[in-house]
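A single protein chain has been removed from this complex, and every other one stays in its place.
In this document, chain identifiers A and B correspond to the written order of the chains, with residue numbering beginning at 1 in each.
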Amino acid sequence: MSGNVAETAEKNVTDKQAKPVLSIRQLQMRFGGLVAVDNITFDVIEKEIYAIIGPNGAGKTTVFNCISGFYKPTSGGIMFGGADIAGRASHEIARCGIVRTFQNIRLFRNMTVVENLLVAQHAQLKTGLLHGLLNTRAYRKSEREALERAAFWLDRVRLREVANREAGNLSYGQQRRLEIARCMITQPKLLMLDEPAAGLNPQETVELDQLIRDLRDTCNVSVLLIEHDMSLVMEISDRILVMEYGQPIAEGTPEQVRHDPNVIRAYLGGE
Amino acid sequence: MRDTTKTKILKDAFIAATVTAILTVPLIGMRLKVESTGLTLHKDFMWPVIAVLVVFVARLVLPFLLIPKVSIPAAWSRKAADHRKWWLGAFVVLALVWPFTPLGSSTMLTAMTMAMIYVLLALGLNIVVGYAGLLDLGHAAFYAIGAYTYALLNVHFGFGFWEALLFAGLSAALFGILLGFPVLRLRGDYLAIVTLGFGEIVRITLNNWDSLTHGPDGINNISKPTLLGYEITRRARTEDGTTLWQALGIDYNNIYQQLVLYFIAFLLVVIAAFLINRLVKMPIGRAWEALREDEIACRSLALNPTMIKLTAFSLGSMFAGFAGAFYAAFLGSVTPASFGFIESAIILSIVVLGGMGSQRGVVLAALVLTLLPEFARGFAEYRMLIFGAVMVLMMIWRPQGLWPASRRRVELPS
Partner (left out) sequence: MDTLFPLLLQQLINGLSLGAIYALIAIGYTMVYGIIGMINFAHGEIYMIGAYVGLITITAIGTAMGYPPWFLVVAALGIAIMVTCAYGWTVERFAYRSLRGSPRLVPLISAIGMSIFLQNYIVILQTSRDLSVPELITGHLFSIDVGGFEVSMSNSRALILLVTIALMAAVTLFIGHARMGRACRACSQDIRMAGLLGIDVNKVISFTFILGAFLAAVGGVLIGLSINKINPFIGFLAGIKAFTAAVLGGIGSVPGAMLGGALLGLVETFASAFLPTEYKDLVAFGLLIVILLIRPSGLLGRPEVEKV
């Protein structure tokens, strides 16, 4: 069964005739004797919104952690930007252009919204220690531009009014938006969202839906997302991978996946 | 009040009193002394009895007492922040002027110069512990490295203080990088004990590598710094050298030399404080704070935690190196005994008392902890005991320190 999924995956890619941004091949993650994730193979192509769904404990976040470098996969290949990044350190992978959000939002709570966005630009700020210490013109320019970029993204996610508030004092929905803005300000090629709709009310979910599509269309970024909210997933995904007990059980467009008997069984259970 | 509660309180009080007795009777009530007749035991149970009674009574009374939390009113700290520049100016003026008042005696000058050295050390450790959140228990090692670097360069190669100062800082920073690179990714507790070990390794090496460091005897005859090229000793060291006193046309007086040394120390402190203040406002400062808050989030944003920690660690070591070089020049000699764990502990307690991450708190605490022993001579024997107690009590009652920093936030103009 798993072999079929892998074949289908490759077929879908070649059908679309588009370049894959991210290619996962036979990804496996073991913790001691426990196999958390196995036989995972899929591609995410340019400007695609690709979702991974499945019951709780299916291993979705483990896949995320392997891709983003927080876990070192036991075996398998993760191709991104022409290189195999499997096993690389998380900050190196982020530098390559993959950013992610977390299930439990990880903001710098005691820093302001603006400061969160400034820290995110750390890797892009080129002036060195000496420039900073001497407060040179190049340094001041770099700081000014960083603030401008932060302001741009705050406008984009409609958080401008709370720019100077501590991140910990934002509402849940606002925090989610800030987390996404923080990711986008790094100019990523792949944006990984771990349950972005969790805890949002229907109105906020619709806005999130719009935001993700907007980002995909205007920023030349591919989106890989984990989600439980079926309406969101079916609505915005181009393709979906379904996992159960660490294995892939189906892959395809929302239409295909919705009618796949394995998926129905996994979610609704029993005969 | 119900009888069961009354008996419970009584029982608790008895237990507390018994434990107090067990704690105090053997060790406080019985004290070993070495006398001509051999090892003898002096018994004096006054303090244990007092302790037991106090604890018993306190335990009975405690449930009925409400102890107010001690805290500095928010209004005070806000006001202080507003008048920040004013405070700074006042402090600088005070520091420059007091030596010329009746306070400016020889002993006070020596004490204040040492205080300045501790301020410098504490400012450096504050970067490591306060900003980057790394517990360094071996900071004295870098203090030692700076001191010995200047000592060796001076005694063997004739380097002057100002020439060697940069080398001292750099060599300390280099050791900081060498140690930090493999070690900074360890968890907090492990890092603490490894830095402790490193401190001991440096001290033991300095104490035993006789050919290089003269072992426990140390290195002597280290030159004092010059001021604008003029020597500040009684007579010039070399034949063609001139002393400051000759240039100014005044007679040498020991106190003048002390004055110059104090001002040099103060200058070093001012420069360090300025540099560190800049660092905190720069991207690296933001990175330190972000790292302290959530390392995983930092990694996901392409921040390299090891590099960021290493920057803090090596900068902190560098300032310790500067302090060490000055210390060597100030005293004229260095021995390994001055750089043990006790030194590291003193510097850490200054940072903890003042407030981790608070420059002004650290300066205040350094002054308090180094000058108090001068004023309260009887206090000196209990110095380390009080430092230890201060560290525990500060963590329990006021972990943010006596004078925590209110960080200036980056604001987006509306």
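The rule is short, and it goes like this: a residue touches a chain if its C-beta (ideal position, glycine included) is under 8 Å from a C-beta of that chain, and two chains touch if they have at least 3 such contacts.
From a predicted model like this one, the values you see are computed outputs, not experimental measurements.
A.B. asks: Consider the whole complex, including the chain that is not shown, and state which of B:Val54, B:Ile204, B:Met307 or B:Ala337 touches that chain.
C.D. replies: Of these options, the touching residue for the absent chain is B:Ile204.
A.B. asks: Looking at B:Phe14, B:Trp86, B:Phe274 or B:Tyr382, which makes contact with the chain not pictured?
C.D. replies: Residue touching the chain left out of view: B:Tyr382.
A.B. asks: Looking at B:Ala17, B:Val52, B:Ala111 or B:Leu137, which residue reaches the missing chain?
C.D. replies: Going through B:Ala17, B:Val52, B:Ala111 or B:Leu137 one by one, B:Leu137 is the residue touching the chain not shown.
A.B. asks: Out of B:Ala17, B:Leu120, B:Val194 or B:Leu227, point to the residue that touches the absent chain in the complete complex.
C.D. replies: If we include the chain that is not displayed, B:Val194 is the one touching it.
A.B. asks: Residues on subunit B that touch the omitted chain in the whole complex?
C.D. replies: Here the touching residues of subunit B are 19, 22-23, 26-28, 30-34, 39-41, 129, 133, 135, 137, 182-183, 186, 188-190, 192-194, 196-198, 200-201, 204-205, 207-208, 296, 341, 345, 348-349, 352, 356, 381-382, 384-385, 387-396, 399.
Everything that follows uses one rule, which is that only the chains that are shown with their structure count from here on.
A.B. asks: Touching subunit B in the complex: which residues of subunit A?
C.D. replies: Within the complex, subunit A touches subunit B at residues 68-70, 89-92, 94-95, 99-100, 102, 106-112, 114-115, 118-120, 122-123, 125, 129, 132-133, 135, 139, 147, 150-151, 154, 160, 163-164, 182-183, 186.
A.B. asks: In their shared complex, at which residues does subunit B touch subunit A?
C.D. replies: 275, 278-279, 282-284, 286-287, 289-290, 293-294, 296-305, 311, 409-412, 414
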